[in-house]
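For this depiction, one protein chain was excluded, whereas all remaining protein chains were kept in their positions.
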Amino acid sequence: MSKIVRGRPGQTSPWLAIPTIAYLFLTIGIPLFITVVYSFLQRAKIGMGVTWHFSPKAYKDLFILENLDGTTTFDTRYVKVLWHSFQYSAVTTVATVVLSIPIAMWIATRNESTRNILVAAVTLPFWISILIRTYGLRQIIDDNGPIGWIAHKLGYENFHIIYTPIATMIGLTYVFLPFMILPIYASAERFDFRLAEAAYDLGAKRWTVFRRIVFPSIRPGVIAGIALVFIPALGSFLQSDMLGGGKTNMIANVIALNFTQARNWPFGCALSVLLILLTLLLVQAIRLISKKFGDQVSLV
Amino acid sequence: MSSVKTRKLVNLRNFPTFRPVSWFVLFFLYIPLVHVIVYSFNSSRIATIWEHFSTKWYFKTFHNDDMQRALKNSLKIGFAATILSTVLAVLAALGLVRMRRLGSAFAWSLIGAPLIIAEIVLAVGTLGFFMAVHIPLGIFGMVLAHTAFCIPFALLPIRARLGQLDVAPFEAAADLGANERQILRRITLPLLSPAIVSGALLAFAISIDDFITSFFISGPGSTTLPVYIFGMIRSTVTPEVDAISTLLLLFSGIVLISSYVLNRRRR
Partner (left out) sequence: MGNIKRRRASYAAAIAAATALLLTACGGSSTSGTPTAADTSAAFPTSGSGEVHLYNWTDYIDPEQLTAFTAETGIKVILDTFDSNETLLAKLQSGATGYDVVVPSDYMVAQMIELNLLQKVEPATFPNGKNIKPNLLNDIYWDAGRHYSAPWMYGTTGIACNTTAEPKCANIKSWHDYFTAGLPKMDSLKDQVEVVSAALRATGVAPADLCTTDKSKYAAAADLLKGFKPAVIDSDSGIERVIAGTSNVRHAWNGSTHRMKDKVPGVEYIYPSEGLNLWADNLVVPVGAPNLDNAKIFINWMMDPAHAGAESNFSGYDNGITGSDAFMSDSLKSDPAVVVPADKTALISAVPPCGQDARDLYTQVFTTWLGEQN
């Protein structure tokens, strides 16, 4: 007699998932574990890598600076890097929200065929290499590019945007915009605009309608978008490297520097651990916020 | 009464500023890509300064062995990682349906890790791991690493599709005496196949795109296209960068359109 299978579609033996779990444990779990282990070791005497002696020095170096005059002080350098990374990501997130709500709502209120085209237009950049998109943006905001040309025509001779923190933030906004538009659109699409019309008919002002009726229903999309933008922006490397003038102003650039020129793997690993902790904290915060509003937010 | 009438005239679907902001966003999203395409036909060797129309950079690209090797490496790694990650994603999607809570929480935290944790962290961690267990830097290691971060992307559409499937065909099959394997082969996989295809496409795009991981763990003769382009951008930014980028844009376009056509036909 054959086994009768009932219940959820597609169910099979849970053992099927074992190879994948084992694979990811090996290629994600172990590297993360090694990162933590390396952060507690000493750097190699010469060359790259580590020596197998326990040392908390990497963590001490994050906050305590042995000054060149022999005194020790609180080291503000890496706190500043963290703060800048956080700041740039926050500005980026706000900018993407402000730009995405209008376009998501606008797309959601078009007729179906226009809507499909617009959704495709917003999705398309996702399929294009981030490196190429960042490069393209760099050519736009270059002093010799269109932005420089316009500034020149308007008489702003000393206008520079490329190789500044602002350029980094514009780059992050540019790259992550689709990640904000799409989830907001997904929420907006489900919104019944008759609700807004009803509220309007009952005498509510347009801004009130937006605030009280429209926004709460797209809020899950906004929260999902914040997660999809803020978290990757915090660990971004290319935008600050290519648009910020290589002045190492975000945490990922400092990690990379320690695995190359500065040759301090334990310190790079300690920074990695810090970034992981910060990321987990953010995920938790976003989870709490969405819980508070009772919204269904799916992160993955 | 008159005030009500004027209110009625306002179309709620057009909140003020939505339209101009939308056009601005679309413009902002596309103008850099348009710039890349236009300037790939620039005869000047300075990528930002237009001289006159020329296709010489395409000619140069077609004769650039290093670029072609990099492209081949990207495709090799992309195909291998796509196949591996898609197979592993299908297995995981099916197995996780009936996985116990604790096991599935553990599994999901591993699957979600590449989506949440900064790529640079995983890249240097993988470098340390490879160094510790003596996996040589190169294509093999890159396929291993790419597969890992492609799995969640391949998995997402499959899981979404699984959630939408109707129970009826499964129950019917079971009632008619089909065993687990028959159901899997004859019902589950065919129903999932569009999602598997989109998952595979997504995985391929992610692998082809990858820069940071490839940068840290590439080895002899395994430079990929993004790593190669990054090197070019760092040294001599000629319009050849734009030409290669335009070809890549074209490639992405072809992949997307063919998948779209494929999907249409299936419906």
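First chain written, first letter: the chains are A and B, and each begins at residue 1.
Methods note: a contact is a pair of C-beta atoms (placed from the backbone, for glycine too) under 8 Å apart; a residue touches a chain by one contact, two chains touch by 3 or more.
The model shown is predicted, which means the values in this text are computed figures rather than measured ones.
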* **Touching the absent chain when the full complex is considered, from A:P14, A:G136 or A:P165** => A:P165
* Would you indicate which residue among B:L75, B:L115 or B:I135 is in contact with the undisplayed chain? => B:I135
* Structure fact -> The missing chain sits against chain A at residues 45-49, 67-70, 77-78, 80-81, 84, 142-144, 158, 160, 162-163, 165, 245-249, 254, 257, 259-264
* Structure fact -> It is residues of chain B that touch the chain not shown, namely 45-49, 64-66, 69, 127, 130-131, 134-138, 218-223, 231-232, 234-238
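Here is the rule we use: only the chains that are shown with their structure count from here on.
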* Counting in whole Å, what is the centre-to-centre distance of chain A and chain B, each centre being its mean C-alpha position? -> 16
* chain A-touching residues of chain B, taken from the complex the two chains share -> 7, 10, 12-19, 21-22, 24-26, 28-33, 35-36, 39, 46-49, 88-89, 91-100, 103, 106-108, 110-122, 124-129, 131-132, 144-145, 147-148, 151-152, 156, 162, 165-167, 169-171, 174-175, 177-180, 183-184, 188, 191-192, 205, 208-209, 211-212, 216, 226, 229-230, 233, 241-242, 245, 248-249, 252, 255-256
* To do: Note which residues of chain A are touching chain B in the complex, please.
  => 2-21, 23-25, 27-32, 34-35, 38, 49, 99-100, 102-103, 105-107, 109, 118, 121-122, 124-133, 135-137, 139-140, 142, 144-146, 174, 177-178, 181, 193, 196-197, 200-201, 206, 209-210, 231-232, 234-238, 242, 252, 255-256, 259, 265, 268-269, 272, 275-276, 279-280, 283, 299-300
